[in-house]
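Structure below; questions to follow.
A single protein chain has been removed from this complex, and every other one stays in its place.
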Amino acid sequence: MIDLVDVQAGKPKIQVPLTSVGLKGITYPVRVRRDGKEIDLLTRIDIFVDLPANRKGADFSRKIEAINEIILGNSVVPGVEELSGKIAEKVLEKLPYSTSCRVKISADYLREKQSDEKKRQIVIPYGLEGESVVSRSGTHYKMVGVNVTGMNACPCAMETTRALISRDFPGNDEFLSKIPSITHNQRNHVRIMIEVPPGRDVEADDLIEASEKVLGGSLHSLLKRLDEGELVYQAHLHPKFVEDIVREISQEILTRYVDFPDETRIIISSESEESIHPHNAFAEIDSTLGKIRSGTVKAD
Amino acid sequence: MIDLVDVQAGKPKIQVPLTSVGLKGITYPVRVRRDGKEIDLLTRIDIFVDLPANRKGADFSRKIEAINEIILGNSVVPGVEELSGKIAEKVLEKLPYSTSCRVKISADYLREKQSDEKKRQIVIPYGLEGESVVSRSGTHYKMVGVNVTGMNACPCAMETTRALISRDFPGNDEFLSKIPSITHNQRNHVRIMIEVPPGRDVEADDLIEASEKVLGGSLHSLLKRLDEGELVYQAHLHPKFVEDIVREISQEILTRYVDFPDETRIIISSESEESIHPHNAFAEIDSTLGKIRSGTVKAD
Amino acid sequence: MIDLVDVQAGKPKIQVPLTSVGLKGITYPVRVRRDGKEIDLLTRIDIFVDLPANRKGADFSRKIEAINEIILGNSVVPGVEELSGKIAEKVLEKLPYSTSCRVKISADYLREKQSDEKKRQIVIPYGLEGESVVSRSGTHYKMVGVNVTGMNACPCAMETTRALISRDFPGNDEFLSKIPSITHNQRNHVRIMIEVPPGRDVEADDLIEASEKVLGGSLHSLLKRLDEGELVYQAHLHPKFVEDIVREISQEILTRYVDFPDETRIIISSESEESIHPHNAFAEIDSTLGKIRSGTVKAD
Partner (left out) sequence: MIDLVDVQAGKPKIQVPLTSVGLKGITYPVRVRRDGKEIDLLTRIDIFVDLPANRKGADFSRKIEAINEIILGNSVVPGVEELSGKIAEKVLEKLPYSTSCRVKISADYLREKQSDEKKRQIVIPYGLEGESVVSRSGTHYKMVGVNVTGMNACPCAMETTRALISRDFPGNDEFLSKIPSITHNQRNHVRIMIEVPPGRDVEADDLIEASEKVLGGSLHSLLKRLDEGELVYQAHLHPKFVEDIVREISQEILTRYVDFPDETRIIISSESEESIHPHNAFAEIDSTLGKIRSGTVKAD
């Protein structure tokens, strides 16, 4: 029998409280069951706690045990946000010296669906995110989110090219002003994170739907020529800055969660891999539903 | 002469204020001159502003112009934090509708030095960071920071292996308790960011020195066998958790910046690529000098 | 009804044959059934064909259709190497102008198992790879492989530290020479790819077993203190260069595939994230079983 000193529980030589101590990049298989549908996810989990001045180590292996008990102990979970909360609670149970725990979970999320035309089966890659902060006094917040990739076409360059085409191919300006003109377009990565108020539910698929409505659809691999043409056509009929995408998604969210309280936190971002630049363009709202509700002005 | 509509200045259909609109990943060559020494950096710059509800686009090209005027207009700058502040000011000048601007700059930073023994020339790779937030009422904050990579050896596993060796090679426990035992050790990434109070200066090289003092040195490519052995030996004579590294660096910082005000923000983190795990261990203090000053208890 | 010109089938202005035209990074969900066990993988697929001088485009959408018909048409596949071959065959069927097709598939592969002691359930992350080249005259080759991460301890630095400890703690050299001394140790990434001869089978789990036998186990997240100590202890009782790891795995492979033909291609590599350096150490055999069989000399 080997007798081990508890090194973690010792007093550190220098005693100063640490804001955040944890593990990054733990991988676990998770089976989500929701509305009778089952999805297998390969999750990436990060866990953080605070550490008081008089405790040397934050006992990392107990954090892993907490994941184990929650994930491997249950055959299925209802969602990644729920899972992040449950893990955070279990970690706090195991680490009596910490006052709060933050857990972040992310996963790829592939959905198969029928493309509208010809009923071809397609696979669309999304991302899922869940995050919870739990303290001794209860759940501080629980958020769920999605990553969706679509195409956006720049409204500004479109007007410049219209002028250039008009200069080189004169005499059809009225027609030219009606049709969509060429512009740069690119992969646009949308991310939505929304707080889930107690007793409420947010479906990741609804957040995806909100994003796709604004983006005009998601990128996927199978596209026959007409689907391809339509996606390009729609993106150019509705050219959008990253700013526009974020603003429009914010309104989709307001519509879908009308009864969520004003203090509900919401983060919406859009990042476009500019096809005319080596850098990316980015826009974000990090706010509450209440502020967006009161701050929005609809143009006439 | 082509006449263009100002699309960016239009009113958006949906008017809601955006928290953060900007560009990520702009690359620029920057020459820093400091204490008579010149360094050429290849910087990566991110710029963000807020955007009011009634403005459609945040005019990205003017942000780039701001960088151009600041960087290409000046042959040299005194540091990346200074540069981030100057760019943020210039951006605000050009975008009258935004109330504040945040600029982040990062760069690889290679230093050549003489290794102590035998006077061999070595090259050590570090990272530099600068970040400023400037609003209409003045500079909100200006931070400078470094990334340093060293080795840390785990104090906890060291005690376990001591017990295992004692079990298998009995009879020398007193000697065994004096020498460093085997344990897992790994690359440890330290990051320090410190606010630079008005009228003060922070040398990145001092932050590097503080990190290296705690880490027992930085990783570099040229190591003859004895240097190598010494680095391993020192790391095992002074085994440290990520928690210990952050705590010890916090005290190094207190010592070096005794006259900086209590409200000075300081972020110190340590992330170790655990050689016995597929995940990383992480510890961080995100606080103020004042809180660390008052919160620190020295163990007897 | 929209009538479209077949742009892909046109003659290019400049006619020169292309070695490799294809798609990178297609993601698909795949269910593998093997020995009655089912695994769900999220695969990343790359497809390449050659393109003759007189054909403008390689019709990317037909490549995706090929994946669709093979993956979505079959509820399960027997393995990623089999799948890569089937997709390559289907692509050649659809692209009559190409003479050969190469398909590469990779996926994360999580395995749950009981840790030996205390029967705790653990999750180990691996990688799977499959690659096939198919031409008009048949399958050129089909390979399967794994990615396994373990720990390696450096035998060279171990001798240096022994000398340093002996210098500072004199009088116990005999004991010191018997116990493992401290050294740098780190994450070591092993990759094995082996050709699957016609009519034979290679189990990815066997390749993993071969790697783990040499590495002394795989890294995983849950480790109680004794498991942790044992892993470190074993790695130091058997310190290994990346060169040693590759050589030892080559012998494990010879033992397991004695009846595979001499011309069977085999690639074995080991890359260690050196904990005393900012660079990685790497060793590889890219050879055939025959050459390894005849080239191996066992030391006395």
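Here the chain labels run A, B and C in written order, and each chain numbers its own residues starting at 1.
Rule of thumb we're sticking to: a residue touches a chain if its C-beta (ideal position, glycine included) is under 8 Å from a C-beta of that chain, and two chains touch if they have at least 3 such contacts.
In this text, all values refer to a predicted model and were calculated from it rather than measured experimentally.
*Asks:* Which candidate, C:Leu41, C:Ala210 or C:Ile285, sits in contact with the chain we can't see?
*Replies:* C:Ile285
*Asks:* For the chain that's not shown, point to the residue among A:Thr43, A:Ser132 or A:Ser221 touching it.
*Replies:* The missing chain is touched by A:Ser221.
*Asks:* Touching the absent chain in the whole complex: find that residue among A:Ser106, A:Thr183, A:Ser211 or A:Ser287.
*Replies:* The single option touching the absent chain is A:Thr183.
*Asks:* Write the list of subunit B residues that the hidden chain touches.
*Replies:* 2, 4, 23, 26-29, 40, 42, 61, 64-65, 67-68, 72, 108, 110, 112, 120-123, 125, 221-226, 228
*Asks:* By the contact definition given up top, give the residues of subunit C that touch the hidden chain.
*Replies:* These residues of subunit C touch the chain that is not shown: 2-5, 7-8, 11-27, 48, 51, 53-54, 56-58, 60, 155-156, 159-160, 163-164, 167, 241-244, 246-248, 250-251, 271, 278-287, 292, 295-299.
*Asks:* Need a quick check: the contact residues on subunit A for the chain that isn't drawn.
*Replies:* Answer for subunit A: residues 125, 149, 151, 153, 156-157, 160-161, 163-165, 169, 172, 175-176, 178-187, 219-221, 223, 225-226, 228-233, 236, 273-279 touch the chain left out.
We take it that only the chains that are shown with their structure count from here on.
*Asks:* So the centre of each chain is just the mean of its C-alpha atoms; given that, what is the distance between subunit A and subunit B in Å?
*Replies:* Whole-Å distance between the two chain centres: 26.
*Asks:* Find the geometric centre of each of subunit A and subunit C from their Cα atoms only, then give the gap between the two centres in Å, rounded to an integer.
*Replies:* 31
*Asks:* Could you please state the distance in Å, as a whole number, between where the Cα atoms of subunit B are centred and where those of subunit C are centred?
*Replies:* Distance between chain centres, rounded to whole Å: 35 Å.
*Asks:* Could you pull out the residues of subunit B that touch at least 2 other chains?
*Replies:* 156, 160, 163-164, 278-279
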